[in-house]
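With one protein chain withheld, the remaining protein chains of the complex are depicted in position.
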Amino acid sequence: MNPTLQTYLDIPNFLILYFLLAVALSIFFYRASKLYGLLRLGGKEDRFDHIGKRIPLFLSNVIGQWCTLRSVSRKDLAGIGHFLMFWTFALFLVNYTYLFIWGAWHQISSLLELGNRFSSAFSFILEMLALLTIGAVIWALGRRYIARAERLKRGFEAAIILILILLLLTTHFLGEALRISAFRDPYGGAVSSAMAIAFDGMSEGAKQASYYIVWWLHIFILLGFLIYIPHSRHLHIIASLFNIFFRSTRPKGALTPIDIETAQNLGVEKIEEFSWKQLLDLYACAECGRCQVSCPAFLSGKPLSPQKLIEHLKTHLIETGNNRNKSTNALIGEIISEEEIWNCLTCYACQEVCPVANEHIEKINELRRNLVMVKNKIPETAERALRTIMMRGDPWTGTQHLRNDWTEGLSIKKLSEESRIDILYWVGCTGALDERNMKVTISFAQLMKKAGINFGILGAEESCCGDPARRMGQELLFQTLVQRNIENLKRYSVKRIVTFCPHCYNTLKNEYPQFGGEFEVIHHTELITHMLKSGRFKPNLPVDKRVAFHDPCYLGRYNDIYLPPRMILSFIPKLKFMELKRSKRESFCCGGGGGHVWLEENIGTRINIMRMQDVIEAEVGILTTACPFCLQMMEEGIKRKHLEGSVEPMDISELIQKTL
Amino acid sequence: MNLIVCVKQVPNPEIPPSKFRIDSEAKRTIPPEGIAPVINPYDERAVELALRLKEKHGGKIMVVTLGDDVSGNVVKHALSMGADDGVVLTDPAFEGSDSFGIAYILTRAIQKIGSYDLILCGRQAADWDEGLVGSIIAENLSLPLMTLVVAIERIDKELKMKRVTLEGHQIFTLPIPSVVTVSQEVGRPRLPSGWGIISATKKKLPVWNAKDIGADLSQIGAKGARKRVMKLFLPERERRCEMVQGETAVEAAIKLAEKLREAGTI
Partner (left out) sequence: MTIFRGLLVCGEVVDGNITTITRELLNIGRKLRDALHQPLSTLLIGEKIEERAQEVISLGADKVYMVNGPIFMESSPDLYVGIITEVCKQMAPSIILFGHTEMGREVAPRLAVRLNSVVTMDCTDLSINPETKQLLQSKPVYGGNAIAIWISESKDPQIVTLRPRASMPAEPDVSRKGEMIPLGINIDHSMIKSKLLETVKEEVRGIKLEDAKVIIAGGGGIGGIEGFKSLEELAKVLRGTIGVTRVPCDEGWMPISLEIGQTGHIVTPNLYIAIGISGAPQHMAGCASSKCIVAINRDPEAQIFKEADFGVVGDYRQILPTLIEKCKDLIR
């Protein structure tokens, strides 16, 4: 006899069941509609584009659980646990759906009672998963509260969720065991059938009564869980499905432009000025902490934490909703401080590891836009750089050089004189005006000459690509620069561009198309690889040293260029390549991104000094990189740690030059 | 308050000094390739001071420019900082004017604009460093003048001003209307705001020529100039620097002290 058939005070239990379900669903939907209403406060954004891309991404990330499996490592197996939990949950959902829609009023309390081959198979799989999941939950509890893993919060909420899951699963097994024992069901699940033997000693009445109690307990916990979902971070169960579907299909390094003609606000000052998708991120966050433990700002002691950013914005959004959609606190200043907004290096470490595809950097950038373009509040050093970009077209206030100085004695083609070239060498402001990086510019130019490449430069007509302006929040200055550059590039019919600065590379490749500038953009490591592979030159002189490569954020994480630099190093005889501890996707930012070359680090440890730790551990004689900011930061780091004698920093093109 | 600010476009002064070149025939500087002219930094500070006054007391700021900037870029820059209106003065007859001619043209433009409580100019222009135009405008209009002002406050019908001196500062009161020249100690001028940039790009600026302002041709242009540049040249750099080297900073410091003692300087 199944529980739903019983009566209580002459009321069939399935009606009581439906009543409880109705109550739980009402509370759930009331909350869900409030949350949805808050999303509608947000601005418009089209995330229905590229359906052809979205569907496969959704399937692999959600169904395949790649969202968390991708971050599984020896130190952090949580992704496997999540896979188990997800699929257990999914199968139980099928079970409950069956129960509530069909089973209850047909006096069948679960799919597992059907007694046919399908239900046996189903119950076998479900119970295997559930057993593993119980193991995973216990492991999770241990990892969180006993081992005290760094990225995991040790609060009340996390504990409740884990314990509820544990209770749900154990009451399932207990209940099933009692049922199988009480009603002698031969088709019961394998695990619960085995457990049922333990109850053989009980009386029939006791078994049935216990079964009913455990069954109702299970239902209560389930409905409680249902209510808890939209009131806790477990909202991510639902929200992340949407968030992953609506994730950005743009290139990683392309921030959202402002349409000057139609813009109602410049950047974000109030929570409702974020787009609905940016707000959805707040619901999708599972508070897993992966972003926080990857963030160089947080790890170096700065006030900023990407996790807290999302949390505080979510709390603020809901409070605003509770207060008739009027914010009670200032978003900038009280919910998140100006200091935190400027701490972000835009290194993408947070977004790279986020399982629900949240966009932390977009939010920070929107807040910066408001600070800079509306409130005019920007740290002095950054303001000076922006002013010089505005007046002179480069951020290097105080440089003693002009853009063409590096070409002295080198006979480099300038497009204004000779515009028939195969590829444009985009030098970049740092490459042209910073003393140290001018050497890299020359070095790469000489490599291209040696390889017989017909290249030219814009020379004095080159203007800042705009990356510092956009990353510092001056979107309008950025658009002015972009339009000016696109005009120049189109005037000379430029089709292909090579550059050694990953920031220029990223902006030219991924952001210029937003304004009609479509060019084929290559990074110098890609070109050098090509030149080596096609035998244009051969590194002859050996480099009998241990050599490491520091992956620049804008080359690696943003544009997935990891192999070319390593390939280049593999061509050099006797070179011993050492992978730094945190490299490739996990590379630790040099501290120069997001405009930070022009911002001061006043709190905590210096980020480039932290990176030096990895360099010291690798015991290398040469540290190579492929970014002008990284080169500056690494050189400063080496000086500060007094490593000048033992570690030589250089650009990868300079190393190749030495071997020819 | 109705404010008028006179702004000038000059070659960008922030270039490496070793790259400074002149054309001794044409008697002007040759700006390095690719470096655009900018708003005179002192005039930019005059706009900044005007904006502070507008923030405190309300009103409108009108920006006037005269010179090479026919597209009014410097006026647009001032508009994007927060000024309200602008006008560009251009005419072949204006070319070759000296400071007196320039001041005369600006005076006529100001008279055409009509109503104003305060006229602001930068203390000098970063190209010719003459430091004359503001004072001449004041005399032309028979208005009270205060130079090197860094702060202004309006108190009833008077203006309280802070003027810098070599040893500190002075506080003066002047009636309305007056003319002031603004010194760089006013502080860093604000960067153009986002909305300012958007509205400034859309704005169409009126252009006035000699006839529009009723200029007396004998007072303007090269013919009306009271003085001219006879020669422009680069100064001799005589010094020969002896670099004091050392393995460490400590060593270099010791060597330096010894050299200075030898030379009798300490």
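To keep things simple, chains are lettered A and B as they appear, and every chain counts its residues starting from 1.
Just so it is clear, contacts are C-beta pairs under 8 Å (C-beta built on N, C-alpha and C of every residue); 3 or more make two chains touch, one makes a residue touch a chain.
Just so you know, these numbers come straight off a predicted model, no measurement behind them.
*Asks:* Return the single residue from B:Glu55, B:Glu95, B:Glu139 or B:Asp216 that touches the missing chain.
*Replies:* Final answer for the missing-chain contact: B:Glu139.
*Asks:* If the hidden chain were put back, which of A:Glu380, A:Glu579 or A:Glu644 would touch it?
*Replies:* Candidates A:Glu380, A:Glu579 or A:Glu644; residue touching the omitted chain: A:Glu380.
*Asks:* What residues on chain B make contact with the chain left out of this view?
*Replies:* Chain B touches the missing chain through residues 11, 13, 16-18, 20, 22, 27, 29, 100, 123, 126-132, 135-136, 138-140, 144-148, 160, 164-175, 178, 183-185, 187-188, 225-235, 237, 239-244, 246, 248-250, 252-254, 256-261, 263, 265-266.
*Asks:* Which residue numbers on chain A touch the omitted chain?
*Replies:* Per the touch rule, chain A residues meeting the hidden chain are 380, 398, 400, 435.
Going forward, only the chains that are shown with their structure count from here on.
*Asks:* State, to the nearest whole Å, the distance from the C-alpha centre of chain A to the C-alpha centre of chain B.
*Replies:* So the centre of chain A lies 49 Å away from the centre of chain B.
*Asks:* Would you pull the chain A residues touching chain B in the complex into a rising list?
*Replies:* Within the complex, chain A touches chain B at residues 260, 263, 266-267, 369, 372-374, 376, 378, 380, 383, 386-388, 390-393, 397, 399-404, 459-463, 474-477.
*Asks:* Under the touch definition given earlier, write down the residues of chain B that touch chain A in their complex.
*Replies:* For this pair, the touching residues of chain B are 12, 14-16, 18-19, 32-36, 38, 188, 190-195, 197-198.
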